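Other chains of the complex are left out, but the ones given are in their true place.
Chain nomenclature is as follows: A and B, assigned in order of appearance, with residue numbering initiated at 1 for each chain independently.
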């Protein structure tokens, strides 16, 4: 007897069923799984952190680093002694320190006014080291700023809910996406997968839900992505309760090309059963031509829906 | 009865027919649809704007920013008072301000001549802040300049018109492209789609027009892209009036690889029915070998055509 040792579709989340309510994909598309037990070097991925942190945090970090480095060097200079610095009018400890702090800032940024200058070998060496650190730090900042800006972002926004809506003479599972950014997205491809508890085996299964249309050329207007719930669908005849009982999570994976940079971008999202609305349809989004003949669309209406009677299947 | 819930080719422009004359793709390949109702953060995509604006605007922006930042810091220094700056010869208000403006410029660019220098804590702090802003601004400028230059551009130019020309024993829909840049384009793939009003349903349909040749390896000479209008073509037997009545728009999507950077580049264009010339053929472009045996071609003749009798179909 010949057997087939090929396995079916697997997302990489395993088949274990965890007791608690949990989701595999967060709403921002990141995977909701923590990896522990990694080596220290692997846990700290400096560039990754600096590239992905928020702008507020990043700018705060830059300012604090700048302040701290200057405090450190000012301390060194202070320990070397005020006599090592030309033109420094000796005063109170605090005055000396503040003067040396400013000297440090002028050295780190390579401004170098020079009204205070290092006279001794130790002061000169320390200043030479600081200015080099300044240059390297600046080089780093340049790279990080460029990395932050040029990182591919999809800008795809999703409707807040996924709906079971009337669709032709049957029902359809539907959600909407749009592009919230200025850049153009082209060659958009979507994939929809349901993660459900198999009630017999108590294992988690991942089943692809075929789409009525899986690829469009431009994400110019909104796009309503539809899975037709026909007799071949794994969720055929499911009602609102069935989705909850099977702890359903709908996982969406979208790939597109950002036309400005000719870069592939990836976007993911998931809807848990409690974000599914059973028996509703999306309200049409206003789109029309203005006086110049340009078509426009109102992206803020992406999530709006209204109740709708589902088709009764005989 | 089994039904098929797969939808046919859709570009992402929807099927609505707007009353006015409008086009989906602009001549520069951008999508002619405005997205309204986006959040403020999404509307302002600084990097995108700085990367895609014209050089004139960009340089103007740099100059104005430089001037404005210096005015702001000069004002701060002026408010702190001339006594806080060593070597500053006190004069008229205007003279003081202009001296401090130059001091600001020397701090921002980190030139730091130092003939004027900050003496007080407040002046020193402000100068330390300005020089750091200068460094970060410069880091930003470096990234943006690199981003502007390295952004993939296809350099593909299109003939001004699309023609219905005699082609073998039938007719063909034809347009020409060439590469206007120095870099080499390889693996060029073209797709042609017609967007037409279906006169019965009054809906817009998008139909692919198969090409006689859809891919070439080098865009070395010009390339005449041809759709043979045979009995399978959706525009079979169309005359000039039919194209206008159905509000036809021919949408072209081209993908290629820019050999200098091994980058995929995308180019798009569209022809409305009023850019279609019925009964014409492209004039041959001059191309020959020079004395050294090198083949050359004259790109400026790309759009030239001459009247031509179409084949009569029996």
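In the analysis below, a contact is a pair of C-beta atoms (placed from the backbone, for glycine too) under 8 Å apart; a residue touches a chain by one contact, two chains touch by 3 or more.
This is a predicted model, so every value here is computed, not measured.
What's in place is 2 chains of the same protein, and the file's complete complex has 4 copies in all.
Operating definition for what follows: only the chains that are shown with their structure count from here on.
The angle needed to superpose chain A on chain B by their Cα atoms is 90 degrees, rounded to the nearest 5. Averaged C-alpha coordinates put the centre of chain A at 26 Å from the centre of chain B. On the chain A side of its complex with chain B, the touching residues are 62, 66, 70, 98-99, 101-102, 105-106, 109-115, 138, 141-142, 145-146, 149-150, 155, 167-170, 178-184, 186, 188, 212-213, 216-221, 223, 228, 230, 257, 259-262, 287-290, 293-301.
Interface residues of chain B, counted against chain A in their complex, comprise 3, 5-7, 10-14, 16, 18-24, 30-39, 42-43, 45, 47-49, 51-52, 86-87, 106-107, 110-114, 117-118, 121, 124-125, 127-128, 131-132, 134-136, 138-140, 142-144, 146-147, 151-152, 253, 263-266.
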